[in-house]
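Shown here: the complex without one of its protein chains, the others still in place.
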Amino acid sequence: MSNNSSNSHSHFIVPVRYYVATFVALLVLTALTVIVSRFDFGVMNIYIAMLVAIIKASLVLLFFMGLKWETGFIRIIFVFTIIFMGIFLSFTLSDNATRGDVDPVQQGVHNIQSPVKPFHSHEASKEHH
Amino acid sequence: MAHAPSGTNYLNATKGWKSWLFTLDHKRIGIMYLLSVCIAFGLGGIFALLLRLELLHPGQMLFTAKQYNQLFTLHGAVMVFLFIIPSIPASLGNFILPIQLGAKDVAFPRLNLASLYIYIFGASFCLYSIFSGAVDTGWTFYTPYSTATDTSVISMTLGAFILGFSSILTGLNFIVTIHKLRPKGMTWFRMPLFLWAMYATSVIQVLATPVLAITLLLLILEKTIHVGIFNPALGGDPVLFQHFFWFYSHPAVYIMILPAMGIMSELVTTFCKKNIFGYKYVAFSSIAIAIISFLVWGHHLFVSGQSEYASMLFSLLTFLVAIPSAIKVFNWLVTMYKGSISFEAPFLYFLSFMFLFSIGGFTGIFLGTLSIDVHLHDTYFVVAHFHYVMMGGTVIAFLGGLHYWWPKMFGKMYSEFWARISCLLIFIGFNAVFFTQFILGAKGMPRRYYNYLDQFQPLHAFSTYGTWVLGTGFLIMAVYLIHSLRKGAPAPDNPWGGLTLEWKTTSPPPVENFLVTPEITHDPYDYERAGL
Amino acid sequence: MKDNIPVIEHHVAHHFDTAEQEFSAAKLGMWLFLAQEILFFSGVFVAYVIFRYLYPDAFLEGGKHLSWQLGALNTVFLIASSFTMVMGVRSAQVNKRKASINYLIATFMFALGFMCVKAIEYSQKIEHGYLPARWFFGEGASDKLHIFFGVYFAATGLHGLHVLVGMGLIAWLIYRSIKGEFHSEYYTPLEMVGLYWHLVDLVWIFLFPLLYLVG
Partner (left out) sequence: MENKAESLMGHGSFWLPRSASTVSDNTDLLYNVIMWGSTLLFIAIIAVGIYFVIKYRRTSANMKAEKHVIHNTTLELSWTIIPLILVMIIFVWGYKDYLKLSIPPADSMVINVTGKKWFWQFNYPKEGKNMLNEVVVPQGRPVKLVMTSEDVIHSFYVPNFRVKKDVVPNRYSIVWFEAKDTGVFQVFCTEYCGDGHSGMMATLRVLSQSDYDKWLVESELSEDIPLDQLGKKLFETKACVTCHSVDGSAKVGPTWKGLFGHHVDLANGQSVEADENYLRESMVAPNAKVVKGFAPVMPTYAGLLKDKEIAALIEYIKTLK
């Protein structure tokens, strides 16, 4: 019952150069993000790291996962997924960020039982394990 | 139209228990789901009867406080996870969706069977938790109570986690089916509104349920290895758990109600012999509900310690979700205008739904209003509100759909007389049980109370008497439906005069749904064109 | 036949009209599955963001306790495995079936490398007591450090589980490829597992800087 199975020939076959270029770009960006993180740009560090991560993720999505060649609906799914994730994140954060606006006593936690031992003089272990 | 009254159909095509357990036919899977959810409903219903019996008088009657707490938790968990969420989509949806679409099966039949077994696997975890020191946290598993209690939280959450995947896979299957298996001529706007509703439901199932999965997983991690993020003693935030939990569980409310709305659209057109009023408004309001449902979860947290700003935001968005629901109600109402209305049992369920769901909707406005929710939150008012929506809405619609498609599913007619009696009893009993609880709640009676002040006793007793009427209604239904399977008159292909595709095949349908592939050339409800 | 692999023909399931329809249905289903995977992981990311916002010190300190070198090595492993994965799929599409099998084996090996590095990392953390709160006995400047490690283990643990599942799937693909099931006419499972595998890579692309670098 292999009726017109030749159909699958019509699939677009991605030229190898896209894959190689993506691969190289990902490696370069990884190196970049590691190097940048070794310098202290203050709060900018996380923004740079996230920007690079988003570029890397886009490359994987567009080329490795073939989103560049996909039709409308799959893109819509993807966009909605990201939107809902964004809503989840931003609404939850908006709660945490504005707690205590009415009365500061409502902010923060008290009396927690932390299992963390205070730091002594293990400066060496800080960087190496 | 195909006629094969004495021919083979999906029920008798193959025989033996193996032909059921290993079937890939969406209709048989739907029937097995139907059986499963009905058992779950019976179990949850018995829990409910026992709960109300305990509340007949203040003080101890049948159970200790702990047993009562376990009972209400099990009632909630069984009803939500085992019954309502899979009720319409997995049973009626599985059976009807491909047929209404004009497809031979769902897109992934093996996956469909797998979701059934995942459901049963998850359900067995839940059952196990009943017998291994039943969980007493309430179905919401709020931390830190759930991480501190010594009852079987882990097996119940694991069960719900697994059931979530059953739900995700069903939703995924339906979306792909609707996208890829529409036959020629079945354009988006020629789809019956039940399919639009199922589509919107599936979107929520796929995009919201995974958050429940991660929430429950983190809860299990919290309980076993103390990750700390939900545990205030370790610096975590229990309110964050509530955010996580309701990010799924509020959209889940729409997983429950949207398919019910889909059934209502089918019922009103068929029994009024009239095209739906405002097809596109009804269709798009389903999609609108699905999207807005993701934005409102914080209205469960108005008094939880959530920030005032976040509460304002969630209250605003909550009111927006009321609009598409209202649009649907108005459109159904006007659909009846100048129709030819007949009052068979499914239509009685439609009328009950209109009555009960409207009350559920209006009382939702009280709870969405910030200042009033402060008073009503976690009282019986909330209990009554969500029962009006979940039971008065979803369960009533489920029963309406069950009676509507019963002849199609089994090829047998049930007793119309007893169906009307039972519908009436359910309607009266339901209102007796739950309308009373609105008054109790507004007066200040908190929910999840094992014991209560003597002054609340008369109303509690009245509510309990109502459950007996309600229970009788369901008992009668069980009897006449089972009786119809053995002794019922054979059903014609189209007993109600419906126009959607399921009525164009035999009752029960053949294995591949249609003997002749149907041609679709016009609207699903075009009674004018059909000349009926 | 260029390769000495038998060709097993694929039969289109009865409810589909064409192989094309079947393929596109599978692909759509897979993307929906990936959507739910993303939202599944979103829980961990939300937890990360919230607690990073609440306890910035703990998260800055926590990142310093992790080895960025091992993290970077793992990133390279996953990127490389993603590359070999697409090449594996592509080779099957153009009927280079031996090459396809070799690429799949390479993917598997990179994944194994990832898990080995992960094991080294975990054992180091365990040694120093940087564990979720129940067993946490490490030292730190911030008293919320255990929260960082709670998130770290939840996130990397779930990701690691996904890698393990992916390895199982790839092994299964290798077996089926050797049997000759995949060729230019039929390679749906290859493509689907490929998509899954890239998602695992995608999650790591975010976890790596968030946990290891921005400390």
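We call the chains A, B and C, going by the order they appear; numbering starts again at 1 in every chain.
As a working rule, a residue touches a chain if its C-beta (ideal position, glycine included) is under 8 Å from a C-beta of that chain, and two chains touch if they have at least 3 such contacts.
Here the structure is a predicted model, which means the values were calculated and not measured.
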Chains in view that the hidden chain touches are A, B
Sole touch to the unshown chain from B:21, B:35, B:61 or B:365: residue B:365
Out of B:20, B:121 or B:319, only one touches the absent chain, namely B:319
Touching the hidden chain, out of B:12, B:124, B:224 or B:451, is B:451
Touching the hidden chain, out of B:24, B:287, B:329 or B:461, is B:329
Residue list for subunit B contacting the dropped chain reads 60, 64-66, 69, 136-138, 142, 144-145, 148-150, 232-233, 235, 238-239, 272-281, 303-305, 308, 311-312, 315-316, 319-320, 322-323, 326-327, 329-331, 333-334, 336-343, 351, 354-355, 358-359, 362-363, 365-366, 368-375, 377-379, 439, 442-453, 455-456, 459, 527-528, 531-532
Contacts from subunit A to the absent chain lie at residues 102-103, 105-106, 108-112
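Here is the rule we use: only the chains that are shown with their structure count from here on.
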By C-beta contact count, A-C versus A-B, the higher one is A-C
Separation of the C-alpha centres, subunit A versus subunit B, in whole Å, is 36
Expressed in whole Å, how far the mean CA point of subunit A lies from that of subunit C is 14
Touching at least 2 other chains, the residues of subunit B are 179, 207-208, 211, 234-235, 237, 240
Residue numbers in subunit C touching two or more further chains are 14, 28, 32, 35, 39, 42, 46, 50, 54, 133, 143-144, 146
Listed in rising order, subunit C residues that touch subunit B in their complex are 13-16, 21, 24-26, 28-29, 32-33, 35-37, 39-44, 46-47, 50-51, 54-55, 131-135, 143-144, 146-147, 150-151, 153-154, 158
Contacts from subunit C onto subunit A in the complex sit at residues 9-12, 14, 17-20, 23, 27-28, 31-32, 35, 38-39, 42, 45-46, 49-50, 53-54, 64-65, 67-68, 72, 75-76, 79-80, 82-83, 85-87, 90, 93-94, 124-125, 127-128, 133, 136-146, 184-186, 194-195, 198-199, 201-202, 205-206, 208-210, 213-214
The residues of subunit B that touch subunit C in their complex are 103-109, 111, 168, 172-173, 175-176, 179-181, 206-211, 213-215, 217-218, 221, 224-229, 231, 234-237, 240, 244, 512
